[in-house]
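Here you go, one structure.
Here the complex is missing a single protein chain, while all its other protein chains stay put.
Chain nomenclature is as follows: A and B, assigned in order of appearance, with residue numbering initiated at 1 for each chain independently.
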Amino acid sequence: MNVDFHSSALAESITALRERNPLVQCLTNHVVMNFTANVLYAVGASPAMCDNPEEAAGFATQVASGVLVNNGTPSSEQIQGMYLASAAAVAAGKPWVLDPVAAGGLPWRTAEVKKMMDANPATILRGNASEILGFLGGTSGRGVEATDSTTDAVDAAHELARRYHCVVAVSGPVDMITDGDELVKLSNGSAMLTQVTGVGCALGAVMAGYAAVTSPLNAAIAATSHMNIAAENAASVARGPGSFAVELLDALARLSAEQAADRVKIS
Amino acid sequence: MNVDFHSSALAESITALRERNPLVQCLTNHVVMNFTANVLYAVGASPAMCDNPEEAAGFATQVASGVLVNNGTPSSEQIQGMYLASAAAVAAGKPWVLDPVAAGGLPWRTAEVKKMMDANPATILRGNASEILGFLGGTSGRGVEATDSTTDAVDAAHELARRYHCVVAVSGPVDMITDGDELVKLSNGSAMLTQVTGVGCALGAVMAGYAAVTSPLNAAIAATSHMNIAAENAASVARGPGSFAVELLDALARLSAEQAADRVKIS
Partner (left out) sequence: MNVDFHSSALAESITALRERNPLVQCLTNHVVMNFTANVLYAVGASPAMCDNPEEAAGFATQVASGVLVNNGTPSSEQIQGMYLASAAAVAAGKPWVLDPVAAGGLPWRTAEVKKMMDANPATILRGNASEILGFLGGTSGRGVEATDSTTDAVDAAHELARRYHCVVAVSGPVDMITDGDELVKLSNGSAMLTQVTGVGCALGAVMAGYAAVTSPLNAAIAATSHMNIAAENAASVARGPGSFAVELLDALARLSAEQAADRVKIS
């Protein structure tokens, strides 16, 4: 583990994101579409929520810089769009991120996202510990909330990373990120992050943005660190979950590459 | 009417909600999904917006603590999910809340929610005066907004409560809640509540959360009081509807059981 290397890559990634302003195509759940779009603008990327079967593939091929698939509120039409967009992204050599919401806990959606991943492996697979364990084949807790610790999910993350030749990012109090070889642990963040809906979902979109400007491993680290260090700043001034969400958007936009590199807790 | 009993039950309900953190499955409209999820976190519950026909029943049976059905933006798929989830909730002995948005004003959706209610009566039926009157068979004003007073709706609320053996909660400047026998009037709140979209919708979700930890009557009272007393706190510092919504989430999270019991205006 070369901590200086990762800190330096983090600063470079943040600068690159803001300079290149990647357009992230989000096929995501209805709960978080608005927040995800605003988070993407705040970090320095741009959103486009193009998720219908008529347009999803063409948009991924011709317009998007990266693609996010998050199956939090899947409809039959949107699931079709997700297959088409993920296949088009792989064919076009563009990164795509899979956030398999409630994998393991809900059989139908778990089967659908596994089929997507088997057909066209994602660049980054992102979830909480229960979702990563659930994706591999265990069963998990209560819907979208993690009931397992990230440490429990490390073996599953390694196995999935090697199987799909992808990066796996497990979010939690300590974030675990692996490419199947190296394991990076990130320890920034705030307990407030779990009191606002959609932060994890938005994080997946931010990873897709970073993956358009740097390597998949750097992208997962940069997105996680950008979100978690901004969350520390936001939590220091928030008076509750409502003001935290507002301050988080402001903090995402204000975080400098230098502050991120100074503050990142990596091991 | 035993006011002390209700105040004491309110404090106990708030404490119980935060200790037990019920998971509320929300089949709700697209306008308010994000706000509803954040309100549930703020009060001390958790959200899961599982509303597709493939998963809605299984989630209600196996995972949810309570279910909210709100037909504000119904699609054909979501309506199917609502039937399945409400039936599964009743079969599993779990509470479900029906918020019949624009009942009376729009015939198609009114017929659909009546069929749900006839097949598997909700634990709590919640709406504004126009919706409660419209659900019973009158016709009402302009979509989602109340054009009748809560007093006008008291008879309709009693009749519906007795017909369905449920609690009926009519929201307005004075909130009227009845189990068909007792009538509870609550007078907290703020005019700002009508200037932010989705507060009433979120209130239905909060009732589903409280109904998982206390009786249906206590649940309707506790949810209404939690929202309305927090709204008074938020309105005292807000500078307009944008800051009011933010302050409301903060105030929902900060309201103590003791403050709620002290401040509730019940008769």
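Here is the rule we go by: a contact is a pair of C-beta atoms (placed from the backbone, for glycine too) under 8 Å apart; a residue touches a chain by one contact, two chains touch by 3 or more.
Everything numeric here is computed off the predicted structure, so don't read it as measured data.
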Residue in contact with the excluded chain [from A:H6, A:H30, A:R109 or A:H226]: A:H30
Option touching the unshown chain, where B:P22, B:G44, B:G58 or B:P74 are the choices: B:P74
Omitted-chain contact residue, chosen from A:L17, A:A102, A:V246 or A:I266: A:V246
Listed residues B:S13, B:N34 or B:T123, member touching the removed chain: B:N34
Contact set of subunit B toward the excluded chain (per top definition): 29-32, 34-35, 72-76, 102, 105-109, 142-145, 195-198, 239-243, 245-246
Contact footprint on subunit A, counting only the chain that is left out: 23, 30, 33-34, 37-38, 41-42, 46-52, 54-55, 58-59, 63, 75, 77, 245-254
